[in-house]
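Just one protein chain is left out here, and the rest sit where they should.
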Amino acid sequence: MTLTDRQQLSYIASQAADARLNVELETEGMTLNIGPQHPATHGTLRIIARLDGEQVVWAEPVAGYMHRGYEKLTEVRTFPQVTSLVNRIDWLGSFANEVPFILAAEKLMEVEAPPRAQVIRTILFELSRIANVSLFLGDLGVQMGAITPVFLAFRDREYILNLIEGATGGRFHPNFDRIGGLKDDLPKGWIQETKGAVKKLEEFCDTIDDLLFGNEIFQSRMRGIGVIPADIAKDYGLSGANARASGIDWDLRRDQDLPLSYDLADWKVWTHPDGDSWARCWIRLQETRESCKIVGQLLDQIPAGPVMTKVPRIIKVPEGEAWVATENPLGEMGYYVVSKGDLGPFRVKIRSASFNNISIVPWALKGVYVPDIITILASLYFILGDIDR
Amino acid sequence: MLAQLAAEFPDWYPEWNIPYWLMSILRVVGGLVAVLLPAGGIVYIFLFKMMSFMQSRLGPMEAGPYGSMQLLAEVGKWMQKEDLAPDNADVRIYKMAPLIVLLSTFLLVVVVPFGPQAYFTNFETGIFYALAVASVSVLGILIAGWSSANKYSLLGGLRAGGQLIAYELPMVLATLGVVIQAGSMNLNRIIEVQNTGEIFGIGWIGNPFVITQFIGFLIFMIAVQAELTQSPFDMPIAESELVSGYMTEYSGFRFLIFFIAEFATAGVFGFIASVLFLGGWGVPFTWFGWEGISDVAWWMNFVGPLIMFTKMFALVGVIMWVRFSYPRFREDQLQTFAWKVLIPLALANTAATAILKVVF
Amino acid sequence: MAQLSDDTQTPQGDTAPAALPGDGLREGIVDTLRNDIGEALIDTLLKPNDDLWVRVSAESWLATGQALKAAGFTYFCFLSAIDWMPSPFGNSQDDPDDEPKKIDMTIKQGYTGGETRMQVFARLTDIDRHVGLTIKADVADDNQVVDSWSQLFAGANWHERECHEMFGIGFNNHPDLRNMYLPGDFEGYPLKKDFPLLARMVKPWPGIVDVEPMPDFEEAADAPAAEAPASAIEGAES
Partner (left out) sequence: MPKVPGLLKGLGVTAGILGKTLKNGADTVQYPHEKEAPPVRARGVIALHEDNCTACMLCSRSCPDWCIYIEGHKQLAPPRRAGGKPRQVNHIDRFDIDYALCMYCGICVEVCPFDALFWSPEYEYSEPKIADLLHDKQKLGEWMETVPEAPELEVGAGK
């Protein structure tokens, strides 16, 4: 693997910063506690940073302020009940959390959702990605001191949330996915509305591009900061946009065979060679555009038919184990479901994207400045519920 | 006796006789108005309304018609809060800090002329004084940061100290061009020069220095932006990094004082910038056939402040517009920008002005 | 997208879905692994067109990781553990007054079998070949320790910490096995099946209650319809 020059320079610089700290004058360090209640950590992540001046000597994230014990809770719940639980993991892209769990259960039961349900699932999946990432794009501005983008993001995310609510009834927690299909069909007029909303979101992407990504200050804050080389990213299990920003061409939507309709749409997986904060943010911007494209194309291809196959009224999942991961807004989200033939799962291992994505923080923060902590954290993009589960 | 006083201070005493006590009251009231009115106006017009509109929302709407009394409600809220000080804080100093910051604003407004005779005092070296007292606020911010006994406050205070000092310099240098061109450090004289001057024989708009000193104007405005710690130079506050920087621990009316000081200082810097570059209270004197400042009609003392406010709001509007649009720099980028870009540019501008002054 | 600077326009992905792994590829992986770790590979399970499970001995846990990393499985997905013991508490949806139901406590492991109550399992992915596999290892009941992967996959560090605090499984050579979620002095291992879920214990299940039968149900049902006394209906309502 070859590093680009910028990556190399930044990597060397961070190593040099390490070395310098040890050689230079004896200065007294300072331990700065960022969080658990701090405006930068959107949630309750705490970062303990040992500072030398404004430079970070080491930093360590402390998670767990929001640990809800989902893996334990799933063991006392039935399969339909688990769906309503897991969509609270990454609360910004809830529907996307349900899908891999349902797919895993379907795999064990050897049923498959009808084609119409698959397409609608994919559309809702991508809509929740748009809702999630558009908020990221706005939040990025706030982390960096620009206040306008976040309001635009909240405004435009609202269109998507309205759509999700219109179809599923739940604004944040749809609980719409069922083993064997979907709870309900789409309400009349929804497809037309969605087309309009997707256009608005595309405009939003352009606005953010002009307002934030095009801004020279923003670029100077982001470029060359927090470079994560591809091999390190794989070691830590970084996924989603974070991995693709390091040049790893890996997208679970494309690279595995799941009963979702991504192959019906013409879209592209974006990667970036730099692996810096800028690359991560930029990839997410591009992915939002791609998602809009996917949704726009799939809306015209919804086949007629039922949205639910025949499944027993009381769902007992046969004995077995299944692993299903999907490309969620935050990265690879997977469920390892072990069933013993009961009403509920025996064990569910939830592999959430943010947990891995944030475990790289001690590595990535070494030698950076305090303001860069914020940009790196923001660009790694985590949701507290997704770390702690 | 009044006549005697008038004779003693012919420079600044109005033509008609106002008793001294009335004059004092007028000055106090005028000072409060000149500081608080811009602060309130800026907060309402820009912070509440312009920002909201730029974000496609309405802003406060409940208190008063169109939310216009919101600020009073906020003040009421802040006044009610307990005056807290952290346990480890150096309490006396801690409590003094916001007052020092506000003091610097009041000291600044003293030299700003609002009309041919409508000023508080008329120093010969007014601009020198203004730039000097502008740095008093740094003291307040530094001691606020230090005495709070909070790491975020400390980092914020130190950042503010470094930043304000770094941007003082380009500001001074940018002003230097104006002073050279005007040939005076007296603010009223600078206004007179701008309103009586002409550019290449075209005199109907006078010679506002924003045209001839455009680079200086840009540098001055950037420096003002940094002095006011407005985005993109808001690292001392940087809420996503340092919670609220040096203000983190303040609550109640001391926070209010910081808040007022922030926007009042914006207003005063707006006044100073309009004096230096936009012709201050004046309109081109040729419009009314005035030769110099002594010819200016008395009603300019009343119209002048309005013109000043308009210009100030326009300038502050730009400052706020930038604030609402830009992300912030990193601390080291800010310093680099000041020392490697702004200061050399300002020096070059000064040199060019000096040379051109000699040539023409 | 014209506003983007040139160095960001680096699309590398192709729109066509890449070749998906066949079962032949998975068999090849098993063979390679068997070559590398030999006898330590205890059992494998290949579900056609689905997924691959392997079970290795606890001693060769680290060696397996190394062999797989060398074989191209460079992407660390997750690491966790399973407690195969059935929960002695059921799902707390029983009437406390009733006779406690007999719970079959026989431990029965899942795919690729096993001998012990606890198993660690991890998943690695080969990003280039688009294939992943699940690795399991038995953890002896009396010595719940396996080698740490944290030197091999940096990401395993946190997963092992979580696994340690939730299942009590130790990891040799782990740099820092502090608790992630729970307080440092927390006792017990919450994800073990014998750890009660208190939230479900402190309150009776609302589903226990059943509809109260009618006091004089038998007679009323037997009585001819016409003779049903109106007072009985009223009485039942009270």
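A, B and C label the chains in the order they appear, each numbered from 1.
Basically, contacts are C-beta pairs under 8 Å (C-beta built on N, C-alpha and C of every residue); 3 or more make two chains touch, one makes a residue touch a chain.
Values in this document were obtained by computation on a predicted structure and should not be read as measured data.
Q: What chains on display are touched by the one that is not shown?
A: Taken over the complete structure, the missing chain's partners among displayed chains are A, B, C.
Q: Identify the residue among A:W58, A:W190 or A:W363 that touches the chain left out of the display.
A: A:W190
Q: Write down which of A:R155, A:K268, A:K316 or A:K366 is the residue touching the left-out chain.
A: Missing-chain contact among the listed residues: A:R155.
Q: Which one, B:A149, B:V303 or B:V322, makes contact with the chain that was left out?
A: In the full complex, the listed residue that touches the missing chain is B:V322.
Q: Touching the absent chain: which residues on subunit A qualify?
A: 77-78, 80-81, 83-85, 88, 116, 148, 152, 155, 162, 165-171, 173, 175, 183-191, 207, 210-219, 302-307
Q: In the full complex, which residues of subunit B touch the absent chain?
A: Missing-chain contacts on subunit B: residues 50, 52-58, 61, 321-322, 324-326.
Q: For review purposes, identify every residue of subunit C that touches the missing chain, sorted by number.
A: 3, 93, 203, 205-207, 209-214, 217, 220-221, 224-226, 228, 232-233, 236-237
In this section, only the chains that are shown with their structure count from here on.
Q: With chains as vertices joined when they touch, what's the shape: line, ring, star, complete or other?
A: Contact pattern: an open line, chains touching in sequence.
Q: I need the chain pair with the most C-beta contacts, please.
A: Top of the contact-pair ranking: A-C.
Q: Can you name the chain that lies farthest from subunit A, using the mean of each chain's Cα atoms as its centre?
A: The chain farthest from subunit A, judged by C-alpha centres, is B.
Q: So which chain ends up in the middle if you average the CA atoms?
A: A
Q: Quick check: how many Å separate the C-alpha centres of subunit A and subunit C?
A: Here subunit A and subunit C have centroids separated by 22 Å.
Q: Report the inter-chain centroid distance for subunit B and subunit C in whole angstrom, where each centroid is the mean of the CA atoms.
A: Chain centroid spacing, subunit B to subunit C, equals 63 Å.
Q: In subunit C, which residues are in touch with two or more of the other chains?
A: Nothing qualifies.
Q: Can you tell me which residues of subunit B touch two or more of the remaining chains?
A: none
Q: For a test of understanding, state which residues of subunit A touch subunit C in their complex under the given definition.
A: For subunit A paired with subunit C, touching residues are 63-64, 67, 69, 71-73, 75-77, 107, 209-210, 213-214, 231-232, 234-238, 247-251, 254-257, 262-263, 266-274, 279, 282, 289, 319-323, 325, 332, 334, 336, 338, 340, 344, 347, 349, 351, 355-356, 359-360, 363, 388.
Q: Where on subunit B is subunit A touching in the complex?
A: 51, 54-57, 151-152, 155, 231-232, 234-235, 238-243, 324-333
Q: Help me check something: in the complex, which residues belonging to subunit A touch subunit B?
A: It is residues 30, 32-33, 38-40, 54, 141-148, 151-152, 155, 211-212, 215, 217-218, 220-221, 369-374 of subunit A that touch subunit B.
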